[in-house]
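Worksheet for the structure shown next.
With one protein chain withheld, the remaining protein chains of the complex are depicted in position.
Up next is chain A:
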Amino acid sequence: MAVASADIGPREDYITVAGCRTYVQRAGKGTPVLYLHGANGGGRWLPFMERLAADHEVIAPEHPGFGRSDTPDWFDNIHDVAYFYLDLIDALGLKGVHLVGSSLGGWVACEMAVRSTARLASLALIGSAGLHLKGVARPDTFMWTPEEAARGLFHDQALAEKMLAAAPSDDELERQMKNRFATARLAWAPRFYDPHLHKWLHRIDVPTVVFWGAQDQLVPAVYAERFGELIPKATVHYFDACGHLPQVEQPAAFAEALATFVRRAA
């Protein structure tokens, strides 16, 4: 989907936390940036990660249940994943973490942050799931064909065409299937939200930015406003002419915006 930078690239590693052997990409040195991927899975080293790795240690795991990581017995709901990542932060001895989460990963990040911000320096959400606004229509992504899924992600349909033209390997196909299974387990019902999360977002006391593609078809931009209202120190930053994944669709502008936010939050 996104093109990995050929310059340096991350180290690949497996670490075991809470009994879950977890695939992790890491690069750089400095205050840590932990990136939580969305429902389509991780394992892709994105341009903004490369950019941040110049000043930070960037850590990009694949969630329990996803991709190359184990599916542990305890993998039942989004709260399990949130506690797992709080454990992972402890296990790696990270402090002052800049937590970045996209879509499903944004939801996990919120669930972590309402539980504890003790190890967090800041929070960046990208088209985050986790909330529900009554009466705001959202597509049923579990009903989407692969083509609809590709088209629905992007404002620029050339990116969707490129994604559809790429023939995935057998391993990649199997990971995609695994990612869909894991997503269903976490997000089938209620559909991509936790009905109790909104009551506790006020507990998030670190600087927060809510990034959103103004043309996001999966989670309409009105959700950005709601996150902005519910999280005390949040600002909302829209990307124009952009769909659900600003980090992929507008990599340079996104990397710049995130780097600026992280620098100010430090």
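By definition in this document, a contact is a pair of C-beta atoms (placed from the backbone, for glycine too) under 8 Å apart; a residue touches a chain by one contact, two chains touch by 3 or more; residues count from 1.
Keep in mind that, in the parts below, contacts and distances are computed from a predicted model.
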item: Candidate names "Aspartate carbamoyltransferase", "LLM class flavin-dependent oxidoreductase", "histidine kinase" or "(2Fe-2S)-binding protein"; UniProt protein name, chain not shown; value: "LLM class flavin-dependent oxidoreductase"
item: Sole contact to the chain not displayed, among A:118, A:177, A:222 or A:241; value: A:177
item: For chain A, residues in touch with the removed chain; value: 140, 142-145, 174, 177-178, 180-181, 183-185, 188-189, 191
